[in-house]
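Below is one structure. I have some questions about it.
With one protein chain held back, the other chains of the complex are shown just where they sit.
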Amino acid sequence: MRVYLSVFGCALRRYSGYRAATAAGLFTNSVFGVINALVLLAVFAARPQINGYTAIDAVTQVYVAQALLGPVDVIGRPLALAERIRSGDVAVDLLRPAHPMAWFLAQDLGRAAFAVVFRSVPTFCVGLALFRLALPQEPARWAAAGLALLLAVLVSFTLRYLYALAGFWIGDARGVTALAGTVGPLCSGLVLPLVLFPDAVAGVLRALPWSAMVQVPAEIVLGKATLPGGTVLGGLAFQAAWAAALLALGALLTARAARRVAVQGG
Amino acid sequence: MSAVATYVRLAWAWTRALAQYPASLAMLTAAQAVATVGELAALVFLFGHAGRLGGFGLHEALLVYGLAGLAFTLADLLMGSVERLGEHIRTGAFDVMLVRPVPALLQVAVEEFSPRRLGKVVPCAAALGWALAALPAEWTPLRAAAVPVLVASGTVICCSVWVIGACLQFVALDAREAANAVTYGGQAMAQYPLAVYGRDVARAATYVVPLAFVSWQPALYLLERPDPLGMPEWLRFAPPAVAALLALVAAAVWRAGLRRYRSTGS
Partner (left out) sequence: MEAVIEAEGLGKDYTVAEGPLPRRRRRRVSAVRDVSFRVAPGEVVGYLGPNGAGKSTTLKMLIGILAPSAGRVRVAGLEPVRARTRLARRIGVVFGQRTTLWWDLPLRDSLALTRHLYRVPRADHARRLAELTEVLELGPFLATPVRQLSLGQRMRGDLAAALLHAPEVLVLDEPTIGLDVVSKTAIREFLLRLNAERGTTILLTTHDLGDVQRLCRRVMVIDGGRLAFDGGLAGLHAVAPSPRTLVVDLAAPAAPIAVAGARTVRVEGPRQWLELNGNPARVIAQVAADHEVADITLREPDIEEVVHRIYAGR
């Protein structure tokens, strides 16, 4: 455990060095937040209520999504693992006494922890300053929102870990990463809240893991009945189930990959 | 003329290099297409809910989207790589470019030219074609001739904005993300009728970062509609002039950046 704590600490320190990048990211999130919010406000000006969402709900989701973008990598930027698989350096990772998935997870959590404080919080404050947002009233829902954020980070990590692992079997994960990078924003509710999709499409997208990264956390903040099971607890359970399933799949494929490296030498 | 020939030759070389990984290239291209189709779907869904946005119906909005999308994606195809200037400076690759008897800007622009970006161009062109076919205004020879001129002007404007943004990296190597917020954020904004964002944003997009001349003013011209924001009518005839002016500004900024680079070496 101590190993992972120190990996976590290293990542945290490393990202705190990227001040200019953090500021630029914050600026980008704010710009996109304003654009998306203005478009949705125009839509809700024409129809005040759509599938249980009001204008305030929609704009809140826009800023929850932009705030999540720091810690939760919806776009699926490749983990360092992908490059290490291509170069063959991954053999070192597999030979470490630490489990590679736990190792990279600790790293990603370090990155996410930094991003929560310096990207999520300021981005959401920008939203609060510019627009009227719906905030949870009860402390319990704030706690649930925090837990939802953590689970979203877990799901985003495991997805990216799996994209990178694909490199073991197809040689070059860049194509997979790029394709996943466009699927993520669409299916998570980042490009457009899933409630605005046609019902049939939304029904399918809500069941997929990507919705655990933006749509479900946003609805937990808003306390919507459209959550799985109709409650905040149901939403958290949905995220936790996907996180567990993907982590298990990741562990299984890591073992397969390790065996493959041992047999074929990479 | 020889610059064009050089560009084509280098672009072709990069294309052949990429074609060594056909599966990856196919997936990368597909990813770009999926992202664009996703954006288009979001636009269609939003108009499905609202009917009209900023006084524009779906077909009129598709015209805006098509004009903006085609200009941006063509600019991305031709010049998108300039955003990696800071990286080239850091690795010393820029020095290598400077000792070749070919304009450095051309070399930076064509670096890692990738036909995968066509994956974005094609859906945008299709959207524009669809919108033009449904255009309510009468087709005169002048209007028909205006379409390619407007697309070309838009492309030049986007290329210029991109180059100016990249030149920030002569001053601060890690300015890429901040510039991206303007270039990509501007693209996202220009894809919807400007009236959606209100008067202040529209003013900024006309007089500060003149992206209004990429899609909004051309659409007003093609649709023969009065400006709902009440800006001067003659602005819609300005795109070619704005493009020429901005290209000159971009060239001057590039030269100034190069001069600065040569006096500081970083």
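Think of it as A and B in the order they're written, each chain with its own count starting at 1.
Note that in this section a residue touches a chain if its C-beta (ideal position, glycine included) is under 8 Å from a C-beta of that chain, and two chains touch if they have at least 3 such contacts.
In this text the structure is predicted, and so the values were computed from the model without any measurement.
Undergrad: Can you pull out the displayed chains that the omitted chain is in contact with?
TA: Within the full complex, the chain left out of view touches B.
Undergrad: Hey, which of B:101, B:148 or B:230 is the one touching the hidden chain?
TA: B:101
Undergrad: In terms of residues, what is the contact footprint of the unshown chain on subunit B?
TA: Touch with the absent chain occurs at residues 2, 5-6, 9-10, 13-14, 16-18, 20, 91-93, 95-96, 98-103, 259, 262-265.
Keep in mind that, in the parts below, only the chains that are shown with their structure count from here on.
Undergrad: Once bound in the complex, which stretches of subunit A touch subunit B?
TA: Against subunit B, the touching part of subunit A is residues 20-21, 23-25, 27-28, 31-32, 35-36, 38-39, 42-43, 46-47, 50, 170, 172, 174-176, 178-179, 181-183, 185-186, 191-192, 196-198.
Undergrad: What does subunit B use to touch subunit A in their complex?
TA: Within the complex, subunit B contacts subunit A at residues 21, 23-28, 30-32, 34-35, 38-39, 42, 45-46, 48-54, 172, 174-178, 180-182, 184-185, 188-189, 192, 196-198, 201.
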